[in-house]
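There's a structure below that I have some questions on.
For this view, one protein chain was removed and the others were kept in their places.
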Amino acid sequence: MALDKNQIAQRIAREVKDGYYVNLGIGIPTLVANYVQENINVEFQSENGVLGMGPFPFEGEEDADVINAGKQTITTLPGASFFDSATSFSMIRGKHVDLTILGAMEVAQNGDIANWKIPGKMVKGMGGAMDLVASAENIIVAMMHTNRAGASKLLKKCSLPLTGVACVKKIVTNLAVLEVTEKGFKLLERAPGVSIEEIKAATEGSLEIDGDIDIPEMKF
Amino acid sequence: MALDKNQIAQRIAREVKDGYYVNLGIGIPTLVANYVQENINVEFQSENGVLGMGPFPFEGEEDADVINAGKQTITTLPGASFFDSATSFSMIRGKHVDLTILGAMEVAQNGDIANWKIPGKMVKGMGGAMDLVASAENIIVAMMHTNRAGASKLLKKCSLPLTGVACVKKIVTNLAVLEVTEKGFKLLERAPGVSIEEIKAATEGSLEIDGDIDIPEMKF
Amino acid sequence: MITKTVNGVQQALEGIESNMTLMLGGFGLSGIPENAIAQLVRLNVNGLTCISNNAGVDDFGLGLLLQKKQVKKMISSYVGENAEFERQMLSGELDVELIPQGTLAERCRAAQAGFPAIYTPAGYGTEVAQGKETREFDGKMYVLEHAFKADFAFIKAWKGDAAGNLIFKGTARNFNPNMCGAAKITVAEVEELVPVGTLDPNQIHIPGIFVQRIFQGEQYEKRIEQRTIRQKG
Partner (left out) sequence: MITKTVNGVQQALEGIESNMTLMLGGFGLSGIPENAIAQLVRLNVNGLTCISNNAGVDDFGLGLLLQKKQVKKMISSYVGENAEFERQMLSGELDVELIPQGTLAERCRAAQAGFPAIYTPAGYGTEVAQGKETREFDGKMYVLEHAFKADFAFIKAWKGDAAGNLIFKGTARNFNPNMCGAAKITVAEVEELVPVGTLDPNQIHIPGIFVQRIFQGEQYEKRIEQRTIRQKG
């Protein structure tokens, strides 16, 4: 059965290792924070200028001066720090942030990502996404395998304007976990009960499968 | 009579205007702080990371963590701030410091300055001087008109390795105040009792004199 | 000490004219120069180019200038919370240049620090890099981006003193420090103007040299865009 958004987040949380500084994009990536293993130490960075983000505040404790990049009120944990935007992107551009998790409209089999603009529609902007994908060593995309019209979002080549080139390392969708390799999307795991045929059908880009029988179901 | 070092500093102090942020080099420039008019507001920046420098500390109040670019113990005045080296040179490179006063071994009539290296001798380094002269809008050189051997330090062309090109605006020596113009060193003022002939004799570079009789003696 | 205090927002904005380029601090509605924006509305200057990460919401922040059609061009990284903005952009009334957020921050910092341009990897291979010089260093591609040139920078800080020293609070810091000294005139408004000597010289975020004018804002709404909370217990 295909995963829901929370399950995608839960699966991605397994990629978050002890000692990682992590930047979470808006949408599914934000949910990842809820599933990080409790016995590891992780700090969340938000590009508007905070490291060591905690949960949302209790009612009445919201502070207009303490928000995340989604403009949501947040709290900070002990050891947190605030800083300016240039310093924030120094952390990102300088590869001090270990893992970036973000959503996408399309990913190409060479790792190109498109997630900021649909020609003809209102364009809201790239925010920090272009800096993040141009710099991060490790980028995981969290998204549905297909769009609302049923078309694959894992493509030979992106059709939408790019956010970054050859940068995505891993993709976790409602159907599968895939790695971007030189040969295309390498299938690593299937969602429980989802067949390889289903994944093949939903993937327009080149799908690399090492021995059909061995693709394991996801573990959480 | 030619000026002594304190008198050179005293004359330069008249160039320090209300509201100026000033960077003082080592040597005669350091003395300028003693002569700034009392009724104007000036702040001294030191490139090692302090704005709002005050006088030396009283005995027993020295702090190894509060020094100037000459490595001397200092104090700070109300309104002072400390910052890192990159920020310090942002102030300098970004033209936020209004006036730089520094010493020189040689100045050329096009405004070139040499003050950091004598080939064949031990070279100590340029410190912040190259950043200062490359960036400052207003650079005044404080120096003796001639070197110990009696040779002019105001030259057609510098013979020593340069610190910066076409940057010096004004020179105050023991003999004269001169402005760097397209035609060369324009004589603005003479030291009290020093003749134009003496200044001509001590200046190897092109000396521009607007009507010999009108060159006034320095005022303090 | 050099004094930067001006007598309120009117004096703070003296010299503002139509068709100028302005930098405005803030991320979303957090840390925006509320009093300066209100005065820009009152002065009714127009044809403005605004460098600001976001464009406010319909009835707050830069949205107030957009409502009155005072803005000719926005240079931002994200402008998604503003219906009037969308209308003007789609109708072509408003010119919009979208640039990566880190590039925005660093083009401000370059102006502040006297750098003419920077090489950043952000936007390489995308339409952001179109028409721009690109260059390889150590096998990675970078885009040359130029320092901004602005007439005024409007900054919102938490505390400040007459020397122009500033301290920011929380994530309301954001672009504000990077815009200080990045325009010809930097105008800082603060929630609290404290006596000189009160701020620890060791703990000043922006030394006064980067600020030309400072005043205490009359009031701050500090509106919250997304009030997210959790339940107790």
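Note that the chains take the letters A, B and C in the order they are written out, and that residue 1 is the start of every chain.
The rule is short, and it goes like this: a residue touches a chain if its C-beta (ideal position, glycine included) is under 8 Å from a C-beta of that chain, and two chains touch if they have at least 3 such contacts.
Just so it is clear, the structure is predicted and the values come from calculations on it, not from any experiment.
From the options A:G60, A:P78 or A:G150, the residue with contact to the unseen chain in the full assembly is A:P78. When the missing chain is restored to the complex, the residue among B:I8, B:L31 or B:I74 that touches it is B:I74.
Looking at B:E62, B:E179 or B:E208, the residue that reaches the missing chain in the full complex is B:E62. For subunit C, the residues touching the chain absent from view are 114-121, 137-138, 140, 142, 146, 167-170, 201-203.
Residue positions on subunit B in contact with the hidden chain: 46-50, 55-59, 61-74, 82-86, 88-89, 92-93, 112, 122-131, 134-135, 161-165, in rising order. As for the chain not pictured, it touches subunit A at residues 19-21, 41-43, 45, 50-52, 76-83, 86-87, 89-97, 135.
One rule holds for everything that comes next: only the chains that are shown with their structure count from here on.
We define each chain's centre as the mean of its Cα atoms; on that basis subunit B and subunit C are separated by 36 Å.
Between subunit A and subunit C the centroid-to-centroid distance comes to 29 Å (mean Cα coordinates, whole Å).
Separation between the centroids of subunit A and subunit B, computed from CA atoms only, is 56 Å.
Touching two or more other chains at once is no residue of subunit B. Touching two or more other chains at once are residues 109 of subunit C.
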